[in-house]
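For chain A:
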Amino acid sequence: MTNVTAPRPGFWRLLLLLLRKDITVELRTREVLHTAGLFALVLMTLFSFAGFADRELAATTAPGVLWVAIAFLGALVFTRTFQRERENRAMDGLLLVPGILDALYTSKLLTNLLLLLTLQALLVPTLLLVFPLPVQPPILPLVALLLAGTLGLCALGTVLSAALAAVRMREVLLPLLLYPLAIPLLIAGVKGSATLFDPLAHAGHGDWLSLMIAFDALFLVLGRWLFGEAVDA
Partner candidate 1 sequence: MIRTLPAFLLALALLPYSIAHAQGASAPAAGGDSPAAAPDDTPAVDPDPPAAQQDSTDDGAYTRAALERDGFVAASEVREGDLVPGGPLLFAAYLVFFTLLLLYVLMLVRRQRAVATDLQGLQRRIEEVEDRLLVREESGG
Partner candidate 2 sequence: MTTPALTPRRADWLVALAAITMLAGALLMGLIFFYAPTEATMGVVQKIFYIHVPSAIAGYLGFILCCAASVWYLLRGDVRADVVARAAAEVGVLFCLGVLLTGPIWARKAWGTWWTGEPRLLLTLVLLLIFVAYILVRQFGGRSDLTRKICAVLAILGVADIPLIRYSVERWRGSHPQVITGEGAGITPEMQLVLTTSFITFALLFVTLLALRVRIGLAEEQADAAWRAVETADLRAEDLLDRSHP
């Protein structure tokens, strides 16, 4: 005798529901956006005080500042978004939904990505204002670098925050693991955007972009597998 059940929602339906939930929660509290957004501004102010506002230095330091700020914001966002699932153990309720892992991973990834990209929409213009760059970087390649880099960072951060969610000292351990693992992304980001900020070299970011894409692909696949292992005991 087969079960007479309502049709099981598929991946896209599950994803839509989870994503809607994550976004609603964030929009209602604006916890991450407010704290991390302010943090981004504070960072930019600090860096501008740190003597980088020199025209000579700006083009070489701005890329570093940009990607360090993104990495800082990433750690902030990843810890927080997964912490929500642990409060009230809402995650256990989600795990009782059959076949939810794919959608759960994707929704967490997209939420992180969305938050981080929103923060960058604030961060990047501020950076371009604060740093007296010799040339304005071409928009399209810069956006491509930011997108690819952020995607990889989120793929890694999502699985790391899921794994560390139940560990003591996770707020400290997450950056400790995230930053070394994200080194390829950060180097590619810094070097790639440096070619965009430099008036003399307007090419050469392509290689770095492909490194980022390789990173993205690897950590999306690994991330999905290991997310299941980390979340579902």
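What we mean here is this: a residue touches a chain if its C-beta (ideal position, glycine included) is under 8 Å from a C-beta of that chain, and two chains touch if they have at least 3 such contacts; residues count from 1.
Candidate selection criterion: all candidates are chains of the complex that A comes from, given by their letters.
Predicted, not measured: the structure shown is a model, and the values here were computed from it.
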| item | value |
| --- | --- |
| In-complex contact of chain A, chosen from 1 or 2 | 2 |
| Contact footprint of candidate 2 on chain A as seen in their complex | 156, 159-160, 163-164, 166-169, 173, 176-177, 180-181, 183-184, 187-188, 191, 207, 211, 214-215, 218-219, 222, 226, 229-230, 233 |
